[in-house]
Structure formats: structure tokens, C-alpha cells
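Okay, so here's the structure we're looking at.
Shown here: the complex without one of its protein chains, the others still in place.
Let's turn to subunit A:
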Amino acid sequence: MFEDLRDLYQEVIFDHNRNPRNFRVMDNANRQVEGFNPLCGDRLTLFLKIDDHVISDASFQGSGCAISTASVSLMTEIVKGKTEAEADTLFKQFHEMTTGKTEDINLEAIGKLAVLAGVREYPARVKCATLAWHTLDAALKNEAQSISTE
């Protein structure tokens, strides 16, 4: 019945929505940033533990739609073990992929995140996918306690 939506709602997204990974409060986090999308009310708190410029742990709390939950769940998985610089590169690649600025995506580098490429066709939903990454960007810059998509 929802054939048109297969590119947007892939099975991986349903899976991460049902069972979000790293969904917990992190007591020994040394970065904690809140992300908020005032348009839809989605809120998340991102926790990072960064040692010697390496993200040794990442987790989150909050509630959102399937796209935003899957996006933050996937993100916490993929950034674990990455250096801050590598995570920043991923942020830029992800941003370009979801806002459709480039067709030339390095699928190998972006890995599983490619399942979110479908939001490009749904301008109303792009922010659902990018909220997690803007929150990560703020956490990496260590500049804000709370960020908003607006």
C-alpha cells in the first residue's frame, strides 16, 4: 500500500525506530547537547564521551519520528571510535546527501547512513534526519548547550 515510500521508510529505519541503539543516559559523558526541532516538537539529548579527540562512546535520549529516531540511532553507532575530525567529515557528507547538494556520495564512507538518502525527495522531512547531526556538530564544537533546527 505504501509502495511510493519504500525509499524513505526502509526496513533499517523501521528496525532502528523499534529498537533504537545506544538509547540511554550516559553518566560519564563529557559532552551533552540538546537538539530541538520547534516545527514538530522533536527533542533529543546527545551524550558523547571524547578522549584524546576520539569519540569513545555516544548515546541519546528523547522522542521523535521514525526518521529522526533512526537517524540518531544510526549516528551513535557510526561515530563510536571515530576521531572528532572524522565525525565532522561524516556530518558534512550526511548533510550534503540529505539536502541533495551532490549526487556523488561516497557510499563506502557513509555506510549504513545511505538508508536516509531518501529524505532528499521529502523536503518537509529533511530536518527530521539532520537534527541528530546538527546536534553532533554543536557537541563537537562544544559551543552550545542547546541547538535548534530553526
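Keep this in mind: a contact is a pair of C-beta atoms (placed from the backbone, for glycine too) under 8 Å apart; a residue touches a chain by one contact, two chains touch by 3 or more; residues count from 1.
The rule is short, and it goes like this: contacts and distances are computed from a predicted model.
Undergrad: Of the candidate names "Cysteine desulfurase", "DNA-directed DNA polymerase", "tRNA threonylcarbamoyladenosine biosynthesis protein TsaE" or "Electron transfer flavoprotein subunit beta", which one corresponds to the UniProt protein name of the undepicted chain?
TA: For the chain missing from the view, the UniProt record says "Cysteine desulfurase".
Undergrad: On subunit A, where is the contact patch with the chain that was removed from view?
TA: 1-2, 4-5, 8-9, 14, 17-18, 39-43, 63-67, 69, 122, 124-125, 128
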